[in-house]
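A protein chain is absent from this complex, but the other protein chains hold their places.
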Amino acid sequence: MLASELARKLGCDFVGPGDPEIDGVAPIDEAAPSDVAFLYNRIYRRRIASTSAGMVVLQSDDLPDRHDFAAAISDNPHRCMAQAVDLLYPKEIIEPHVDRSANIDPSATIGKKVSIGAFARIGPGCVVGDGAIIGEGVVLGARVHLGPRCRLFPRVVVYADTWLGEGCIVHAGTVLGSDGFGFAPTEDGILKIRQVGRLIIEQDVEIGANCTVDRGSFTETRICRGTKIDNLVQIAHNCRIGECCLIASQTGLAGSTILGDRVMVGGQVGFAGHQKVSDGSIILAKSGVVSDVPPRSKLFGIPARNSITEHREGIYLARLGELFKRVKALEKKLEEK
Amino acid sequence: MLASELARKLGCDFVGPGDPEIDGVAPIDEAAPSDVAFLYNRIYRRRIASTSAGMVVLQSDDLPDRHDFAAAISDNPHRCMAQAVDLLYPKEIIEPHVDRSANIDPSATIGKKVSIGAFARIGPGCVVGDGAIIGEGVVLGARVHLGPRCRLFPRVVVYADTWLGEGCIVHAGTVLGSDGFGFAPTEDGILKIRQVGRLIIEQDVEIGANCTVDRGSFTETRICRGTKIDNLVQIAHNCRIGECCLIASQTGLAGSTILGDRVMVGGQVGFAGHQKVSDGSIILAKSGVVSDVPPRSKLFGIPARNSITEHREGIYLARLGELFKRVKALEKKLEEK
Partner (left out) sequence: MLASELARKLGCDFVGPGDPEIDGVAPIDEAAPSDVAFLYNRIYRRRIASTSAGMVVLQSDDLPDRHDFAAAISDNPHRCMAQAVDLLYPKEIIEPHVDRSANIDPSATIGKKVSIGAFARIGPGCVVGDGAIIGEGVVLGARVHLGPRCRLFPRVVVYADTWLGEGCIVHAGTVLGSDGFGFAPTEDGILKIRQVGRLIIEQDVEIGANCTVDRGSFTETRICRGTKIDNLVQIAHNCRIGECCLIASQTGLAGSTILGDRVMVGGQVGFAGHQKVSDGSIILAKSGVVSDVPPRSKLFGIPARNSITEHREGIYLARLGELFKRVKALEKKLEEK
């Protein structure tokens, strides 16, 4: 596709110079002359000077005075990147097909144009919406609800009574609706508290591979619409995750953690449970959050605190050896007087 | 069920006032008038003033002078909660049934009243105890022993020669008895040390979803009876976990970690391996344990230390900026003299 045509389809203002043929998307520093690159993080602004990309999509402020690549201007180059991938790369086409080996309980309700892979099991009373794609070896327990156009990759396990809204994507190996970690220590050992709540996942949620999301202990665990979750994330019983959150890999939410909307969480973060994280907060990677988080906070550390406070302490800490020396010098001086 | 009847069945002293109909269990701050709530953690003591619960089960010390809810007194409200769930919520009934698609090796020994789900595979020489429930897609390797009344949720994989005692519960996607991370670096690359030991899990152990528990390298890995493990936990080769431990999500034990009995471990903790943790120790979330742990310790931090020491350092650390200023002031003062 010509660069100018692609720019038009992305809703960008095409600046040029030139109008190369574009057939792929690549990072700025790896792009070839037939690639389009996207400057969506200003950290990489310097790299565009040396890029070999045929076209670069960027915000007008980031456009250098001189450039060899064909430039295209957008308010949101990141969104354009998502759209460009759709335009330039062929989409996987999955024909609706129910494999002969799939084990579907006669009491299940299967919608139109559904695809069900080999060795999948659909339990009694399940409802599978139109256009859903169920991968090989998926197991749906009793009374699971799968909204239209959901896609479950191979080997996802969904425990009984879990509800998923329209258009959710769940990657391979993830377990939804498992029992929470609820136990009562007694003199005779540890007694299991049967987990009788359920798990609700609203529309357009995507969950990565090999995650675990527990059902509610009495009421529910809920992931609200549009939230995206990376691989190997743990979400415990009774959590509520707001809309359009982004949660990176290996993060864990202990029981009854409440995230607001648009919260961004880095990798390997831990939430201690029973706390509220306000809308729009950012929790940096590897933090441990132990108390409520006020709106629009940016936290870091164990325990997590304002990332500037944490950063300042790091600087003081690095100078601690020097401080010991200065105090020693003072003591000596005072001794001598 | 009337509150007074429920209290009697839980072995509590019923105080009243009133005797509402109770049909559910709920947290103190979410409970409705038809719910029973349980005060098992004194942190939430204040919340009972404003609860709408029809009944609250609590210790006698925690009973306020005035209360609208029907109170019931117990030494262990947490245990009562586990019992109340059993009384108030219907139990899942699983009829013994071996699915036609299950692939059972003719040399396996299957007990009475066993349930085996679709697409499960039972390898040669396996022994499955009476009343065991084996979920869809479970794979038992050769010579696996499954005690009576064990429940394996869908897609659990058990490597050859693993032994599970009576009444164990293993959640979906967990892998038991996989090879430990044993390798010898050489000039020609990294040589695998074949892992020839096995994994023993004693009775009444529960393991969460998507965990990994490695077999012993030569001898065994062992999890002793009554221990409960949350989701996504890693237990490496040659570990020994004592009785009635509680291990929260995403914690990892490196090779040859030895936990005593009744050890409580928070989420995302790491054990460096080859160390002993004494009976009754508590390791707080996100800690990194690098040395032996004396009896009844409460540890926190990386590396993990006495949690009070760690806490005190945190306070000093927060005042470090102030200390720099004070030293500067001293230096100036001394200069001027």
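As written, the chains take the letters A and B, and residue 1 is the first residue of each chain.
Going forward, a residue touches a chain if its C-beta (ideal position, glycine included) is under 8 Å from a C-beta of that chain, and two chains touch if they have at least 3 such contacts.
Since the model is a prediction, treat every value here as computed from it, not as a measurement.
The residue touching the chain not shown here, chosen from B:37, B:232, B:246 or B:282, is B:232.
Here the missing chain is touched by one residue of A:123, A:208 or A:242, and it is A:208.
Even with one chain removed from view, chain A keeps its contact list with that chain: residues 24-27, 30, 40, 76, 78-79, 81-83, 85-86, 89, 91-92, 99, 101, 117-119, 135-137, 153-155, 169, 171-173, 204, 206, 208-210, 226, 228, 230-232, 244, 246, 248-250, 267-268, 285-286, 302, 314, 317-318, 320-321, 323-324, 327, 330-331, 334, 337. Across the interface with the omitted chain, chain B contributes residues 101, 103, 119, 121, 137, 139, 141, 155, 157, 159-160, 173, 175, 178-179, 181, 183-186, 189-194, 196, 210-212, 214, 218-219, 232, 234, 236, 238, 250, 252, 254, 256, 268, 270, 272, 288, 302, 312-313, 316-317, 319-320, 323, 326-327, 330, 333-334, 337.
Operating definition for what follows: only the chains that are shown with their structure count from here on.
Here the CA centre of chain A is 26 Å from the CA centre of chain B.
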